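The structure follows.
One protein chain omitted, others in place.
Residue numbering begins at 1 within each chain, and the chains themselves are lettered A, B and C in the order written.
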Amino acid sequence: MADLETFRADTRAWLEANCPEEMRKPMKAAGDVQWGGRNREFSSDEQRIWLERMSEKGWTVPTWPEDCGGAALSNAEAKVLKQEMRALNCRTPLMSFGIMMLGPVVLEYGTEAQKREFLPPIARGEIRWCQGYSEPGAGSDLASLQCRAARDGDEYVVNGQKFWTSEAHLSDWIFCLVRSNPKASKHDGISFLLIDMDDPGVEATPIELISGASMFCQTFFDDVRVPVSNRIGDEDAGWTIAKKLLQHEREMLSDPAGGGSPTGARKRGTLADDARKSLGAAEGPLPDADLRDRIARVELDQLCYNATLRRSADGAKAGRGVGPETSMFKLYLSELNKRKSDLRVRVRGVNGLGWSGDSFARDDLAATREWLNSKAESIAGGTSEIQRNIIAKRVLGLPD
Amino acid sequence: MADLETFRADTRAWLEANCPEEMRKPMKAAGDVQWGGRNREFSSDEQRIWLERMSEKGWTVPTWPEDCGGAALSNAEAKVLKQEMRALNCRTPLMSFGIMMLGPVVLEYGTEAQKREFLPPIARGEIRWCQGYSEPGAGSDLASLQCRAARDGDEYVVNGQKFWTSEAHLSDWIFCLVRSNPKASKHDGISFLLIDMDDPGVEATPIELISGASMFCQTFFDDVRVPVSNRIGDEDAGWTIAKKLLQHEREMLSDPAGGGSPTGARKRGTLADDARKSLGAAEGPLPDADLRDRIARVELDQLCYNATLRRSADGAKAGRGVGPETSMFKLYLSELNKRKSDLRVRVRGVNGLGWSGDSFARDDLAATREWLNSKAESIAGGTSEIQRNIIAKRVLGLPD
Amino acid sequence: MSLVLTEEQELLRDTARDFVQENFPVKAFRELRDARDPDGFDRKRWAELCELGWAGIPFDEAYGGAGLGYAELGVVLEELGRTLAATPLLATVALGGGAVALAGNETQKKEILSEVCAGKRLLALAFQETLHFSPGVVETTAVADAGAFRLTGTKRFVLDGHIAHTLIVSAKSEKGVGLFLVDAGAEGLTIERTNNVDSRNAATVTLAGAPAQALGDPARGGQVLEVVLDQGAIALSAEMLGGIQESFDRTLIYLKERDQFGAKIGSFQALKHRAADWFCEVELARSIVLQALRAVDTGGDDVAKLASAAKARSSDVYLHSGEEGVQLFGGIGMTDEEDIGLYLKRARVAELTLGDGGYHRDRYATLEGY
Partner (left out) sequence: MSLVLTEEQELLRDTARDFVQENFPVKAFRELRDARDPDGFDRKRWAELCELGWAGIPFDEAYGGAGLGYAELGVVLEELGRTLAATPLLATVALGGGAVALAGNETQKKEILSEVCAGKRLLALAFQETLHFSPGVVETTAVADAGAFRLTGTKRFVLDGHIAHTLIVSAKSEKGVGLFLVDAGAEGLTIERTNNVDSRNAATVTLAGAPAQALGDPARGGQVLEVVLDQGAIALSAEMLGGIQESFDRTLIYLKERDQFGAKIGSFQALKHRAADWFCEVELARSIVLQALRAVDTGGDDVAKLASAAKARSSDVYLHSGEEGVQLFGGIGMTDEEDIGLYLKRARVAELTLGDGGYHRDRYATLEGY
């Protein structure tokens, strides 16, 4: 414990000395989040300096081994680092799928050579990764994926397409689930490959969403040659890795503090404030009883959800596992966030109906877009239907 | 049409001459409904006379053939009779499962001898029938019934038990689905038998319900010998009859004017009136916004349901069939009636919580009991889950 | 009046369906949207629609109308709703035309309705001032000025406001709330189109002493407005019914086509049960909308209640249909390329137009006296 306190003091001192003033202010625009990559741009010098200093220290991925770009911190130390960064309002220097998703997989399943090849560039923000799991015909039933990787000596020849590859058009590499053995049963013929998107035959086309945003792509592979050394884990054993990743993704999506839920994370006026404003109502009970009840329901649901999260965290502290209850969090939060986003539109009256143009305030337009985006919460990362299946089977033990 | 008008005039004249004054007043107690049977009792002389006159005329079962106790009226004439009875507020002289359920089956599937044996006593109210379909292990999956009828020469030997035999303890005969061939597939080994409940080995025990009522029995058969001539339809072909009966029952249960839905039929103060009274509220919007919204929802649902019934009737008039949409009516109405019964309790506040005793008004106690009884609406006659299955398959054509 | 279509109405429906599928497919709506068309509707196709006489369906033959009723207008609107067709029919015929027919004097009716029936004049009803539907609030003023009036105030969410030739504006004069005709080119009038999420036309209208004529009796506008808004809500519900039915039908097809886990997803019982419940809702919506349309024609005193019943129902069921549709289409449903999301967007705007479910349940309770 004494060591930890020393570490805390040192950390704070270092952060105070090294985190630029600008990097301690709240982010203002989407560009203030640094995702790294070959073509990365910095919104300011301070952003660049901050990333350089942190990655040099190994603190973009503090728990990773030093030869992988990390600082080999213990979990306790990493937590202290997080706390101290929060205390000083330091921005996260680097966000990425490489850190959140691929890194843990390479650390668990990769060879030493793969770790040293792929992890340091992630830690330094030099390579930006995206994920390639779903396909047009393989959504909820992910294991039915068809993207083919035919073995040809020391290489795989990849043909097929991936759907929902997030920000693929901005990414450098993609980690993919591919079918390496079409004869095996559907779960047993999948491998996990890393593919450079600059390779000939890879093409990413943005998908326009109902909200107008295009953060996802459809990515096509046409005779793309991938060295066998870019496979993580054994051939045909990719499904194990996939399950791990999906579980991990569910956890991310069910944590309102995490990156998964923009709805939960973004801070704005409360629903009641917005309703009062748009109703032009004075103090006292809101004059629209239906709206008032909807707000109370959503707020009470959120309160109960937060209590459940806290109870789960307290349970973990007390040494009780979390396990497949993650599906409960994912299910409940995504349905709740949808209702919340709906309500955020509803409280604005006709100002919540805007799509574009100066006649609407920025906040109003954002609410509309977010409402549409929120519909994906119960689809991405395993639909609500899949979560209910998982709860019924794994938590409640109901028979097949 | 001229004939029909003559018939109408004659009918009215006859009803005016023959329907006792007393039988044109609204019923006051449950005993005012005459169910017939060997041990029938009449609540008044008028009730007896009315039944005698109507059955002599063949008008307890107006469309049945004359040698079956009916008057061989056409459907149009029967409708006129109904209208004229309603116009004079004449009570229904006889209600029974014999008329509503068994009669149509015997008319369609019975031999001439069976028709002449079983139907006239039904028409005269001399024999009261109950139904024996479900069993403790065969509810939604009715075809899995186990009550065994083993052929022994000209007789069947029946062993087993039936559940939900309505008013079996007050009935004389029971019509039963029994398993006549245990080796056939489950739908192909069922026969439809008529059994005299006075026969040795038949015993009916009332089942107490959560509402405290006991209108259903558990009926046991212990080596009961039933002549083969009491079988309606072919041996092992009873499932066809069962399906017909179930469809018929669903229709009855989905018609609020029919006997199926006590909730819909009984007339009382409106929900809003009851709420206003129990809230002690003056005119204007009810001060309990939640209650007010619940009432409006239920009333609007009822309005939409009624419109749908009307549309269906108009469709039938225009020559368009009804078919499996019956399941929609059954499903929606039973769920709606449950909500309505719930609300009827809710509007009373703590006066809706009574079970017995003088501290509660009769209406209040009735509301509580009815609330509990209403829970059966989505179970009896095919659960809501079964109705949804039927709609999905037969109406929407969704695959198995 | 029967709640099923008569033979004539069936014929109208078949004609309408063919015409709409041919001339106003969803594809056409997408093209308008993607081209950021300044009109927001297709003038050529609108003219063809008017040639079929649709703009005159509920109006007297004396004004060039068809002398039919809302039952028939509903048939046409439902078909237009199925393909999300963006036409001025609701604003010009049900709202604007309805107001003129109910409030206008003979001269006004003759002049305006004849041109509406002929497809030569577009109308817009500018009544809403608050962000939430609250038609009783009228702050816009009408000051008498040499036999005419001058109007000052701001109206929001005026459907088809920027394409109308004539605006019908509610305003308060000394005599109470009245309806007033304002020419689209009038001085002191500013019309700003708003780009809504359903890509239909609406506008914010600002009046700064704009010259106006009273539409009929300037003291009776409040009463007329209530009736017009009820008729409008019923007409809109008919359009919404088309969208409800179409989004249900499309999702049902998808459930029968989409394979996952080696089976059609429509074979999964949990989805079957949801589809069954949804089906019930669609059928109930259809029944109440048909009843409400007929009530307008028979002029019963239950129009207001039925208007609230129909609009509350169609608002809730349409939104549910959009949401279930997107959810059951899964990831595909989130893409702009798939049409189902367009129904969700239209459902949202249609819900808030002329009062949402909460508003109409509250109003129904009030009308019922509780």
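FYI, a residue touches a chain if its C-beta (ideal position, glycine included) is under 8 Å from a C-beta of that chain, and two chains touch if they have at least 3 such contacts.
What you are looking at is a predicted structure, and each value in this text was computed from that prediction instead of being measured.
Although it is not drawn, the missing chain touches A, B, C when the whole complex is taken into account. The missing chain, though absent from the display, is touched by one residue of C:Leu11, C:Ala208, C:Ile253 or C:Ala270; that residue is C:Ala270. Contact between chain C and the unshown chain involves residues 268-270, 272-273. Mapped onto chain B, contacts with the missing chain fall at residues 134, 136-141, 144, 163-164, 207-210, 212, 278-280, 288-291, 294, 338, 345-346, 348-357, 359-360, 368, 371-372, 375-376, 378-380, 383-385, 388.
As for the chain not pictured, it touches chain A at residues 272, 275-276, 283, 285-286, 292-293, 295-297, 299-301, 303-305, 307-308, 310-311, 314-315, 317-318, 320, 325, 328, 331-332, 385, 387-389, 391-393, 395-400.
Just so we're on the same page, only the chains that are shown with their structure count from here on.
The chain with its Cα centroid farthest from the Cα centroid of chain A is B.
Centre-to-centre, using mean CA coordinates, chain A is 58 Å away from chain B.
Our note on geometry: chain A versus chain C, Cα centroid distance of 41 Å, whole angstroms.
Across the assembly, chain A contributes 289-290 as residues in contact with two or more other chains.
Within chain C, contacts with two or more other chains are made by residues 271, 361-362.
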